[in-house]
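Only one protein chain is missing from this complex, and each of the others stays in its spot.
We call the chains A and B, going by the order they appear; numbering starts again at 1 in every chain.
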Amino acid sequence: MESTQATNHVSYLQHKPHKIGILNWILSTDHKRIGLLYLYSIMVFFIVAAFLGLLMRIEKFAPGETIMDAQTYNGVFTVHGIIMIFIIVIPGLAAVFGNFFLPILIGAKDVAFPKLNLFSWYIYIAGAILALISQFASGGAPDTGWTFYVPYSADSSTNVIWALTAAFILGFSSILTGLNFIVTIHRLRAPGMSWFRMPLFPWSIYATSWIQVLATPIVGITLLMVIAERTLNIGFFDPALGGDPILFQHLFWIYSHPAVYIMILPAMGVVTEIFPTFSQKPIFGYSAIALSSVAIAAVGYFVWGHHMFTTGISYWSRWFFSFLTFIVAVPSAIKVFNWISTMYGGSIDLKPPLLWAIGFIFLFMIGGLTGLVLGALATNVHVHDTTFVVAHFHYIIFGGMGFAFFAGLHYWFPKMFGKMYNIKLANISFIITFIGFNVLYFPLFIIGLQGMPRRYFDYFPEYQYGHVISTIGAFILIIGIFIMLFNFFRGARKGEIAPANPWKGVTLDWQIESPPTLLNFDEIPVITEKPYTFKKEEEA
Amino acid sequence: MEDKKHHISSFNSLLMVLIGLFIMTGISVMITEIHFSTFSVGVALLLASIKGYLVLTYFMHLKYDEPIFRIMVFLILLLFAIVIGITFIDYLLR
Partner (left out) sequence: MSHEFNDDVGKKMGMWIFIFTELFLFGGLFLVYAVFRANYTEGFHSAAADLDAFVGTLNTVILLASSATVAMSITAVQKGNNKLALRFIIVTVILALAFMVNKYFEWGHKFDLKLYPGSEIMEQLGKGEILFFGLYYMMTGLHALHVIIGVVLLMISYFKVKNGTVNSQKFIFLENSGLYWHLVDFIWIFLFPLMYLVT
């Protein structure tokens, strides 16, 4: 507690209480270091899963067996899905930027429960390792798809139990992180920061955390039930024993649909921070954005059935879920309009973070509008389980969440590391990634509409043109991503020293040193006005 | 602790709540003896809800804690009820 001014001003990266370097990381309860721990783990897994995705694309370059057989392909798409969903995008933005910037943005020194925070990272790593083991243990990689649909997941002889346990454990980590953030936001806001003076990223994290806390246990118990079905002869989902496979889908999507909002809400929060800064203009419709986060979380909890339109659920049930799916599009659209209005009339500075954020809007719009095609009952039947669906959710998850993640990295990189990356190279990597992304996923919409099913390792020759274009796009995309990662690594090692406020932001994160000191603030700030209040004299 | 005085539940009030819980347990057991079939389950669940309410309010101290906890618990139970309701839109109308 008795820290002098001098030790106070050591950046969190230089604060090293332990002699052995790695201990400073794995024993640190500093929310910033934990955020970086998540960032590094996620990056490693991202490269693995992206590589698996590339393998799938190469396999589909030509009809028939190209580089792997059907069973390997089943394993690869399952592993790709499990890693991408459970290890990367669900913790993703919330765990990295939430940990790093949530306390800073609300003027706190740390999260509410720092030890619990580190503990969640350990649980996360345990789950991730278990997921990796499931790929290599004898029995073969799980081949159920990341959705673990029964009855197949109850019968498959592959390592499904390992993967189920991994998902269960990862869910536990997610719950504890959410719990931590909710208490942090309730209890640790700086004096004067009322709910409606809170920046919008914390708002989106708040909504996300509630979903994490309230939806994840449902999938936890569901996965346990599948494990019980495989090991204990308890057949809740086995028709031979009276069970109901559709019930599994209900339970699974009660979690997994809200999980989509766990992914996208923090992404929306990040770009909401970016637009005002690079337009030098207050956010348009502050309360609308804040409340639409909560509305998305609330309504998003009740639309799970739109994944099940073709399973034979009741007519009224389909009607109800379809209707709510259209309703949930409204708050998302409110946000998009507000972002655009924020830029309107602002002094726009087209730096890499803004480029990525605009890319986010563009891709998220395509993903969202094709989502309505899927949410409408009649068209859903036509495109169900085709690559149209694959393209749709990649536009949302990668184009939305992924691009927002990269936007956030470009935005906060100078704050996190105190160094600057090469702006020109960042622009180039954005353009290559953006082009590669669209070349990769857009053809899947078209061949999906024509009837190309998802999860098939082989296809009829008439779909080949689409698959070839798509595979070329995959290579372009990978190149773009590697340029970006290279730029970050070089920036972190020998980039220029970044000033405390390179983008002229006005939120609390830009009022402190880069990189922040151990306790973020010398003195807890007192908040007297709304966030995003840009003063004229600052521009001079 | 400094901010405001913490409410302390008295032993007597806790005991009264416990007796109330016992009585309701007794009633619910007796009612099922009469075999109203579906109706008796409804009554048993209603009594269970009252018991749950007592536990939440007095044992778990919701009555005296910050209002935010009460709001949270209410919304969470409401959410669960809605989830069950929505699932039954499927199962009852199939």
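Assume contacts are C-beta pairs under 8 Å (C-beta built on N, C-alpha and C of every residue); 3 or more make two chains touch, one makes a residue touch a chain.
Since we're looking at a predicted model, the values are computed, not measured.
Touching the left-out chain: which of A:Ile26, A:Leu247 or A:Leu449?
Missing-chain contact among the listed residues: A:Leu247.
Touching the left-out chain: which of A:Val48, A:Ala94, A:Ala112 or A:Met401?
A:Ala112
Kindly state which of the options A:Ser120, A:Ser204 or A:Thr222 is in contact with the chain not pictured.
Selected residue, touching the omitted chain: A:Thr222.
Residue by residue, what part of chain B touches the chain that was omitted?
Answer for chain B: residues 1, 6, 8-11, 14-15, 17-18, 21-22, 25, 28-29, 32, 35, 37-38, 40-41, 44-45, 47-48, 51-52, 55-56, 58-61, 65-66, 68-69, 72-73, 76, 80, 83-84, 87-88, 91-92 touch the chain left out.
Can you list where chain A touches the absent chain?
1, 3, 17, 29-30, 109-110, 112-114, 116, 175, 178-180, 182-183, 186-188, 213-218, 220-222, 225, 228, 232-236, 241-244, 247, 250-251, 254, 518-519
Simple rule for what comes next: only the chains that are shown with their structure count from here on.
Once bound in the complex, which stretches of chain A touch chain B?
Against chain B, the touching part of chain A is residues 186, 214, 246, 250, 254, 301-302, 305, 312-317, 320.
So in the complex, the part of chain B that touches chain A is made up of which residues?
68, 76, 79, 82-83, 86-87, 89-94
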